[in-house]
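Heads up, this is only part of the complex; the chains shown haven't been moved.
Letters are used for the chains, namely A and B, taken in the order the chains are written, and counting of residues starts over at 1 for each.
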């Protein structure tokens, strides 16, 4: 049987109505080739620090590190061990990458209609020149083909970065990071713009098992003796300043709920001391986390770092998977989120301060129209981030446009984030957003809601300008 | 540079599919010119009491009183003072209306794709004859143009009322109102039908800071000595009767949650006495509010006033704005709402009573299909109001049609409410609803779900009849 051709329509994701499709095609043509702004993501900066960095095998690149991929296979009963996911205890897992790839290929049909399927098909074709559909029959040929490409110099990360036309890529880095890879990139003379982002969760969430070690590390990085709340805050401020000197434009924070609270210095100190002694309660942790969000907003006002807040993931929902394989293994499940009441303490303090830019991300789409659009459509300090994680998809974008934009307008949103670990998927992800935006705006044009001139200006904002300006990347 | 023309497509808001568009156009043609029924809104009756009432400047008309407009500008960092919003303390605000208008015009692009943008464009063109797009360049010319129109006699509110073909307009009036403007309208001999609506929140929500003053005012209006729960209820009933004699067809109630409770007379009395002494707790206020909803339902059964309940706004979310500028300044944010459990006490008492008509309005769209459509699709006393506030928009209507109608049918809904303070926006708002309804029904026709004859009957119901009959306005 001849292999099925891998075909990607030039008009993909556009409405089949000819008028809307034509307008969408026109709008897309204006932005398809604009540079990519990637203000938030999880690409490992190491790959740009070493000019000879290699992605390894196709399984190393596409399967083993990507929980979007292996969680779907796992849901259908394929053990993670058979996909080569490393065990925490170093126990045996499949290490024949051809067998892993074969298993993946035989189950590639599971991704039909999913964003992962869309991204992978586009990566296969556009980045690696694959022209047949991946399945059990074609698996080994495609493996060989990709393997051969990966060995070529033009498949080094820096070269791909340039080929992808990335203007700026922001990584996400622990507050305690030495930023050594970023330092190496700067010193290498390579012109790619790769910036760090300050992510302090490891030192602000006192119920993390390794919190005290992280505080010790923070002390080491900053040279400060962190023995009380005051020196702790000082260390955070100092490390933020270090990140800023290293090019950071933003911070990032992740919590399960958007709980905020402003503790008095005395309360903060008392909880901090209990945490240092390993005696903090769950309630202490909750309150301190809420307080540190407010406190980081205060710091952002002072140092100008844009603040990002990702809320609503119940991390490590599956203890068996967590114990055996660790975090970020496709077992994070969203929970319902309440913003209106929870955000009051932060907004009372800083919501009217135009120096603060706080970008919110949700995993609860029911809050788009009910809470988030009204909030960002009123408070000058707030902006709404793009559809996140499970909603970084065609339908997710459509729902976001439909539920957010009428109340917030596009100018209270911040364009796109690819938010990915999977570096070669970045162009495909931006392409989905650019096509989806073009199609949405075309729908407004053909329904007489906006003019074509307005749509042309808006599509550029959504594809490029809003991200750049919202994250202060042009400054 | 030539100014961009302000063009409104005759087929605006219709689907681009030619078959659906043609059916939509046909259905719309049946209702486009029907009289407007406005059973709920916030237009000031004063403007019809005085035959020479003038709207003032374009800023007075379009910006200063309209929180839909200025909250968007505020969200982008423009201080309310610079938009001429009056301060409570009488402090200085911009009073050059040309400068306010210029600021608004330069930022009019923020409203692209929003309902406010849609209404304003249609008002500018259809009510004021503006034919270019508002922006920084055209601002002053348009200001002059509108100012000139506003000075003409045909721009007096009564004349516009007739030109707009309004059959009936219901205002919203405090329970303590003397209805003096309604009295003046009746005595003036003008034939426009403007009816009051009884809104007792100020005297039923005992945690309002001015509750005791309102009770004193209620006593004055009714001539009753309100010293206990019994006389309080008597005063409310008497004032309802007064509103009814003045033409009222409905009452209106607004609470943050749909909490209901039936207090015993003894409990009600005890809470009422504590409230009179200024000693009521938050819990007292919550229970008394829930009780008064049930009690007003009882009164509605007796006097036949249709009952409206608007639930889910967290009012005055931004204390800085509230302290400086007061309520209704664009800082009201929705909260998640639970109807199924909360409504039990009221429904247990009166849900099966066909004499009660209770119209529900929500700011939590997740309850449309989950709770509200099943509730109104079962209880004879319940009807569902149209999409409210943030959802009075094309997408809001589409979601409402999609999520409500399959379970409730259109006959358990009540047509449209414009719910606006902005009198000149009324035709544009009804036009959006009529176009959206026509387009939705056309979609059902071209998908073979209903016949054209059915759609023709339904579109008239949705545009006119359901509102008139639901609010007993034909009686």
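The definition used in the following text is that a residue touches a chain if its C-beta (ideal position, glycine included) is under 8 Å from a C-beta of that chain, and two chains touch if they have at least 3 such contacts.
Quick caveat: nothing in here was measured; it's all calculated off a predicted structure.
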| item | value |
| --- | --- |
| Full complex stoichiometry in copies [only 2 chains shown in place] | 3 |
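As a convention for this text, only the chains that are shown with their structure count from here on.
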| item | value |
| --- | --- |
| Chain A-touching residues of chain B, taken from the complex the two chains share | 4, 7-9, 11-17, 71-72, 74-77, 109-115, 118, 133, 314, 317-321, 330-336, 363-366, 390-391, 393-396, 398-399 |
| Interface residues, chain A side, partner chain B - complex | 15, 17, 19-20, 336, 338, 340-341, 344, 347-348, 351-352, 354, 366, 369-371, 373-380, 382, 402-403, 405-412, 443-444, 446-451, 453-454, 457-458 |
